[in-house]
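I have a structure I would like to understand better, so I am pasting it below and will then ask my questions one at a time.
A single protein chain has been omitted from the complex, and every remaining protein chain is retained in its original position.
So, chain A:
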Amino acid sequence: MTMLELKLHCRGADGFSLALEESLSLEGVTAIYGPSGSGKTTLLECIAGLRKPEGDSTINFAAQCWQRRGYSLPSWQRRVGYVFQNGRLFPHLDVSGNLDFASRRRGPVQALAQDQVVSWLGLEHLLQRMPDTLSAGQRQRVAIARALLSAPRLLLLDEPLANLDSASRQQCLHYLRQVIEHAKIPMLYVSHDIEEVSQFADRMLILSEGRVREHGSMLELSSRIDTRLAQEEKAAAILLTQLRGQDDYGLSELALEGQSLWVNQLKAQKGEYFRIRIPARDVSICRTLPVDSSILNILPVTIVEIEARHDSPVLLRLALGQQYLLARITRKSAATLKLAVGDRVYAQIKSAALLSEIASQA
C-alpha cells in the first residue's frame, strides 16, 4: 500500500506549532478531525506545498520526495487536488472554464472523463454559469469537480461543506459520496463535524493543539471510550450492517452481528451494506429483556469497559459480536443496576436515534 509519510514541524502565529510524525494510508478517505485551531488546515497546506514547514520537515509521497531540508517540490508539480473551504473558483471564468483550467494543465496522464465528473456532481446545467451566480453549495460542487479534473494523486478537502446551510450540505454530501465511491482517489478530509466524516471516512486522524491524538480505523476509534471523541456530546458508535429486507410497517431490517436492527425504510437492494451511527446518549441498559417495550431495537450485549468519571455520566462500551456499541447513562443508573465489566445486559436503542441515521454504503 502506498503511504504518505509526514514528519512535519510548522510554526504559526501566536505560538501555535504543528508537530507530527505519521504515515497516512493512500487508500480511501482519511478524516482529519479536530477543533478549530488544532492545525488541520496547516497540515493540508504543508502537504500541498502552499506553506513552508521548518527545515527539518520531510514529506514523502510513495517513492517521491516532496519536502526535505533545502528542497521543496513546488505545488504545481505535486499533483494534489485541493478543495478549499470557500471554493476559490476563478471569477473571470464560467463553470466550464474553471473545469478546463484544471484539465488543460494535468499533462498526459490518465484522468477521469469530464462528462463523468460533471454528472457525479450534477453540474450539467451549470456549465455556462459564472461563479458569482452560483449558490455556495453549487460553487463547492464545481470546486470538487475542478480538483478531480486535475487528475490528482491525492485529494485534499478542507471543510468543503462548512459554509453551507444544512439543506445544501446534505445535497453536497450526496454528490460527494458519489465521488468517493467512484473516483478511487485517496482523500484527506478535514472536518470538525464528526457526524459528517463518520458517514464515509475509513480512517481518522484526531488532531488537537497541533499534535496527533489518535490515528486509526474510523469504526474502531468511534467505539472506544478512552478517546476525546467519547467525551463529546455527539459521541456515537459506528456499525456496519447489511440490509436484510423490508416489512409491512415501512421499516427496514438490518442484519447486525446475527441480530436484527429495525430502521426507517431504506431504498436499497437487499444485501447492501450500510454504516449506521448510534449515539451513546440514545442507548440505555436493562438487566432483563423488556417484554412490553415500545422500543423495537433491544440487543443482547456484554459490557467490556466502563468509564466512570467524577461529575460526568458513565460511558459503557458494549460488545455485540465483533462490533461495539457505546452507551451513556447516569451515574445513578449505573449504581442502581450495579453494572460491572463482563455483565451480559440488554441495550435499548431508541428508534428516534435511528431516524436520522445515515445510510451510506460501507
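Here is the rule we use: contacts are C-beta pairs under 8 Å (C-beta built on N, C-alpha and C of every residue); 3 or more make two chains touch, one makes a residue touch a chain; residues count from 1.
Please note the rule applied: contacts and distances are computed from a predicted model.
Engineer: What name does the UniProt record list for the absent chain among "Cell shape-determining protein MreC", "Electron transfer flavoprotein subunit beta", "Molybdenum transport system permease" or "Glutamyl-tRNA(Gln) amidotransferase subunit A"?
Structural biologist: When "Cell shape-determining protein MreC", "Electron transfer flavoprotein subunit beta", "Molybdenum transport system permease" or "Glutamyl-tRNA(Gln) amidotransferase subunit A" are compared with UniProt, the left-out chain turns out to be "Molybdenum transport system permease".
Engineer: Determine which one of A:Gly39, A:Pro53 or A:Gly81 touches the chain that has been left out.
Structural biologist: That would be A:Gly81, which touches the missing chain.
Engineer: Of the residues A:Gly15, A:Gly70 or A:Gly107, I need the one that contacts the missing chain.
Structural biologist: A:Gly107
Engineer: Even though one chain is hidden, which residues of chain A still touch it in the full complex?
Structural biologist: The missing chain touches chain A at positions 48-50, 74-82, 84, 86, 88, 90-92, 101-102, 105-107, 146-147, 150.
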